[in-house]
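Scroll down for the structure; my scribbles are underneath it.
Yeah, one chain of the complex is gone here, protein chain that is, but the others are all in their spots.
Which chain is which? They are A and B, in the order written, and residues in each are numbered from 1.
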Amino acid sequence: MSNSVDPTGAGVALQARTAALATPPPIEPEHTLSPAMWGTIAFLVSECAFFGTLIVAYITFLNRDTTGPTPAEVLSLALVAVTTTCLLSSSFTIHAAEKALKRGSMGGFKFWWAATITLGVAFLAGTAYEWTGLIRDDGLTISTNLFGTTFYTLVGFHAFHVTAGVIVMLTILGLALRNKVTARQEAAVAPVALYWHFVDGVWIVVFLVVYIIGR
Amino acid sequence: MAVAERQHDLASQAATKPAWTAVLHDWVTTADHKKIGIMYILMGTVFLVIAGAQALFMRWQLVYARHDFVSPDVFNQLFTMHGTTMVFFVGMPMIIGMANYVVPLQVGARDMAFPRLNALGFWLTLFGGLLVYFSYATGGAPALGWFAYAPLTTKTFARSAATDFWALGLIVSGFGTLTAGINFVATIVAMRAPGMTFRKIPFYPWTILWTSVQILIAIPPLTAALIMVMFDRQLDAHFFDPQNNGSVVLWQHLFWFFGHPEVYILILPIFGIVSEVIPVFSRKVLFGYEFMAAATMAIAFISLGVWAHHMFVIGMSRTLDMYFAAASLLVSIPTGIKFFNWLATMYGGRISMASPMLFCMGFLAMFLIGGLTGIMLALAPFDFQLSDSYFVVGHFHWVLIGGTLFGLFAGFYYWYPKATGRMLSERLAKWQFWLLLIGFFLTFGPMHISGMLGMPRRIFTYEADRGWELWNQISTIGAFIQAPSYVIFVWNLLWSLRHGKPAGDDPWDAFTLEWATTSPPPAYNFDSLPVVHSRRPLWDAKHPDDPDWQYE
Partner (left out) sequence: MGGLVLLANSAAQAEQTSIFEPASPPAESIRTLAILVFVITLFIFFVVEGVLFYSIWRFRRSKQNAGDPTTEPAQVYGSKPIEVAWTAAPALIVFVLVLASTRTLWEVKPNAPAPSAGDNALYVTAIGHQWWWEFHYTSYNGEPLDFITANELHVPAGEDGTPRPVYLTLRSADVIHSFWVPRLAGKLDLIPGVDNLLWFQTNEPGLYLGQCAEYCGTQHAGMLLRVVVESPADFETWLANERQPAVDDPAVAQGKAAFLSETCINCHRVRGTPADGTYAPDLTHLMSRETLASGLVPNDRENLRKWIRNPHDIKEGCLMPAFGLSPEKLDLIVDYLATLK
């Protein structure tokens, strides 16, 4: 027997032959995350390896400079405390946005999502301000010494990841403002939120290593 | 019935054959895992021919002491490009391509989790390869060795842009590899057919899952290190700049942290292929599935912690030397378990020596030897003599050709009928096998000897009074015996497309889901979602009186 769905009859025949004799145990449904979430988790594992490498390089070269500015001389804890607060708060705001979306409150989602973007942009602005000072006033560039090399590489790649996250969030905000985002898009927003939390988590480590331990 | 209907479909298609431009457009824009898999394999095959030619040039240069067939610089470029090409543009694409084709079929999925990401990954890999070869446009390829030890990569010692093309090409293709890893994890974890729990997954996808975990952990450090090289070269950074307190040893640690798992990325999928073929051609279930699965995980984890056995001669402390030696030796235990399980699968079976099994036997016989020379190299003090000598060159070619390549050929002969609907020629397969085996033995066997006689690697020539010439000549003869075997293989692939025996759905009387659909499968793979109850769904279907799920 054949039909348009199963023209060769192979699938039905397979099941028929199996069903004819002893009955196998029933199949329990497997509860697992969506492919999109698993893909995001896999991606974030690779990001851990990437940032881990940059952090290892930073730590390897701590206190190995014989010339040039040192972290203690030029890094401002006050400024970075502000930017860090912004970035870590954005994890709360993005979580609030997700909850609003799940509830179906699109107004709430747009508000909290925009708040997250704003905090992310504030972080980037603070970083830009910090770097301008370092380059212009302290003479610290990527080629000055090992501190410069590793600092700009590590903090720079983190800022790059924040930027990428902001761009993706802006895209979603744009779609939301045109009312294209509903609670059904929760599965698409969740990976972005996970990525954002990850970026915040990396910053906690970078902050501790560069601004606390290394200073 | 299925075969007759399929041929009827083919015939009606032939009457309205699409223009070649439409076919090309279809392939270039495809997101179908089967087509992408075939493109990866085509890419690998083309680069295999190029890297093989590079090898023949090197072997001819080394056939006489003080030979001047190529200049020193050209020779140094040859071994750099040969190594880089074989690892990144032959080995990885072939493995990822074959997995791309087979894994969704074996887990009963319609495609990979992210089909467009899959296509992106292929094109990134290909463009990365092209970028590396673009270095020839700067006047010459880089001459760094495939592991490019700093400070050879700094602007001081590598002035042309060739090194930049090399680093950029590997960064780009590395992203392609990462996307493949992401895709395999999501597909294998979240898209298995109903009833296929993790304990019932066929062995090949299991090995691909752990290979993907290694990809996710090992490739980013290489990417980061290559970025550091680019920063040093283009932005005057000092990562690997000893004159500004940078560390050339850091490059070695980062590179080998990638480099060692990389070779397991190149062999774990082969363990998977062999674990599929041996049971089918011995007519027996894989012996000790749980131990095999655990051994795979153990190998994946241990391999992340042994990298500095490539660095035994840099002068690390004795404690570090001993740790890395012990950890490296440890990996031989799960590998041995696998070996014994394969033998136990064969034992008591009814073994058919068709081409897939023939290459599996070649793999077993050769990989054992490569593993044993690996044990020798793991002994740190012995490595003080053997490191950087031709013994190592012999060892890694033994495991890469005797292991990876023989296993890949087994996979080709096994799955080509599924992908094309045609059988490959058994006669040509035998010619290929024996030429390859004999040639390979003659090429790389003597290298173990010349290495123990003091011949270092990467030398464009050697003195006549060292006693190395005889062994080099045997190697060169072996290389020219091997070379035609690759031509025969490519010819077999092409010829069988038109003239191979029609294969049918299940020419090998096999056990796993890919054989439950047509050859080649339709674009959507399965007519209806398969439901499985054991590791061998087709065994269950063919032996309803004695199904696997009663024993697993």
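Remarks
The rule is short, and it goes like this: contacts are C-beta pairs under 8 Å (C-beta built on N, C-alpha and C of every residue); 3 or more make two chains touch, one makes a residue touch a chain.
Note that this is a predicted model, so its numbers are computed, not measured.
Judged over the whole assembly, touch between the missing chain and the shown ones holds for B.
Of the candidate positions B:Pro115, B:Pro194, B:Gly445 or B:Gly467, contact with the unshown chain belongs to B:Gly467.
Looking at B:Ile96, B:Ala109, B:Val189 or B:Leu364, the residue that reaches the missing chain in the full complex is B:Leu364. The chain not shown here is touched by just one of B:Ala22, B:Leu372 or B:Leu494, and that residue is B:Leu372. Across B:Glu262, B:Asp321, B:Asp505 or B:Asp527, the residue that sits in touch with the chain not pictured is B:Asp321.
With the whole complex as reference, residues 71-73, 76, 143-145, 149, 151-152, 156-157, 242, 245-249, 282-285, 287-291, 313-315, 318, 321-322, 325-326, 329-330, 332-333, 336-337, 339-341, 343-344, 346-353, 361, 364-365, 368-369, 372-373, 375-376, 378-389, 452-463, 465-470, 543, 546, 548, 551-552 of chain B touch the missing chain.
Operating definition for what follows: only the chains that are shown with their structure count from here on.
Rounded to whole angstrom, the centroid-to-centroid distance between chain A and chain B, based on C-alpha atoms, equals 32 Å.
Only residues 1-2, 5-6, 113-114, 117, 178, 181-183, 185-187, 189-192, 194-195, 197, 212-213, 215-221, 223-225, 227-228, 231, 235-239, 244-247, 250, 254, 505, 516-518, 526-531, 533-534, 537, 540-541, 544-545, 547, 549-550 of chain B touch chain A when the two sit together in their complex. For chain A in complex with chain B, the residues that touch the partner chain are 2, 5-12, 14-15, 17-18, 20-22, 24-25, 27, 29-30, 32-36, 38-39, 41-43, 45-47, 49-50, 52-54, 56-57, 60-61, 64-66, 142-143, 145-146, 148-150, 153.
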